[in-house]
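A single protein chain has been removed from this complex, and every other one stays in its place.
Here is chain A:
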Amino acid sequence: MSVQQLGRVSAAGDALPVVVRERGQRQVFCGLAGIVWLHRKIQDAFFLVVGSRTCAHLLQSAAGVMIFAEPRFATAILHERDLAGLADCNAELDRVVAEVLERRPDIGTLFLVGSCPSEVIKLDLAKAAERLSGVYRGRVRILDYSASGLETTFTQGEDACLKALVPELPQLPSGERSLLVLGTLPDVVEDQFARLFAELGIGPVHFLPPRRTTEFPPLGSGTKVLLAQPFLGETARACEARGASLLTAPYPFGAEGTLGWLRAATEAWGVTGEVLDAVTAPAIARAQRGLAHHRASLAGKRISFLPDSQLEIPLARFLRRECGMELVEVGTPFLDRQLMAEEMRLLPEGVRLTEGQDLERQLDRLREDRPDLTVCGLGLANPLESEGLRTKWSIELVFTPVHGFDQAADLAELFARPLRRAALLRV
């Protein structure tokens, strides 16, 4: 803790922004929160967290208690007697899994999700998944990953989940090629991208995670991997380990980011710049018309990001370059320099970039900076509002369709709305 600025680390290249690393108290979800959107996307998957009452409570709070259908996630809550011996603990887990699968015969894949408690007691979920796979072979696929708060922050839970899927993907026959888009996208966005790739003559295109685990995309040395989300470093590297190659691109937020993202694919497929321009021109024009509405409220306004989803850097780039906002501080929980290389190049020199968190000090800086808008988690939003700071909750950014040309204006709107509202209110 203390001012643990573990030195000033310069990112590759001199013109790139300087990153200040911080350690201390955090204010973030752990990776379990990813289950909230993953279970909506993968429609035949069930997520069984093996953890404590805290984990169950976190999931429920992150999801909101508004779900009235039976959710496709649950927690196997450890009790005192489970801590007495691991043998019994495993037997108990088998019993709970049987109970889940009996209740939900429609489940194709069951994820056993590790938590802090399961890790600390060294409950080996990989072994358990193997054992249970033997029992349910041919009926249900059983996989495991850890989303514990000891190792994962918020969106890293999705990375851990997708990484667990990589070994399951069928082999892409040698000599064939395909594009694999990584990261959970709302179906509507996925369909838009699929149409764009088709028009560009790029294919076959697959998405991970799939909508159903019966539709696993193939993976092999002919696979080009394109990341739709910036927080999937482990998954990307697991794909590389199976021979796939990673395309470097900015992330598809805003017109500029989306164009750069598509360009990376066209270059890999040998599609010309003229084709790219022709195919994307109408969508870019639409995006720009849409953005024009919001630029008036956003241009010149100062924004700070508290570290949360790892989307901070691409979003900061979009808000600055396409909406005219001024960046005060961009915090990110974890900075993957390789995956962020293209984005970092688009950030202004001298921007204050922080990695990790020391909450109280960060809030001190925020109070001093008094930006027009602060992007933060749900726990902090109202307290900051009550201090007269306008906020945008970051969780919406992972729940709402925000990628691609046709969502660029919606993305800008998410940031413009709190400012417009503040301008309206006279109470």
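The working rule: a residue touches a chain if its C-beta (ideal position, glycine included) is under 8 Å from a C-beta of that chain, and two chains touch if they have at least 3 such contacts; residues count from 1.
One rule holds for everything that comes next: contacts and distances are computed from a predicted model.
S.K.: Can you match the unshown chain of the complex to its UniProt protein name from these: "Light-independent protochlorophyllide reductase subunit B", "Pyruvate dehydrogenase E1 component subunit alpha", "3-isopropylmalate dehydratase" or "1,2-phenylacetyl-CoA epoxidase subunit B"?
M.R.: Record says "Light-independent protochlorophyllide reductase subunit B".
S.K.: Of A:Arg21, A:Arg40, A:Arg131 or A:Arg352, which one is in contact with the hidden chain?
M.R.: A:Arg40
S.K.: Among A:Gln25, A:Thr214 or A:Gln338, which residue is in touch with the absent chain?
M.R.: Of the candidates A:Gln25, A:Thr214 or A:Gln338, A:Gln25 is in touch with the missing chain.
S.K.: Can you work out which residue in A:Glu151, A:Glu326, A:Asp369 or A:Asp410 touches the chain that's missing from view?
M.R.: A:Glu151
S.K.: Going by the touch rule given at the top, which residues of chain A touch the chain that is not shown?
M.R.: Residues 1-2, 24-33, 36-37, 40, 50-54, 56-58, 60-71, 74-80, 82-83, 89, 92-93, 95-96, 99-100, 116-117, 119-121, 148-151, 153, 360, 377-383, 385-386, 393, 395-396, 399 of chain A touch the chain that is not shown.
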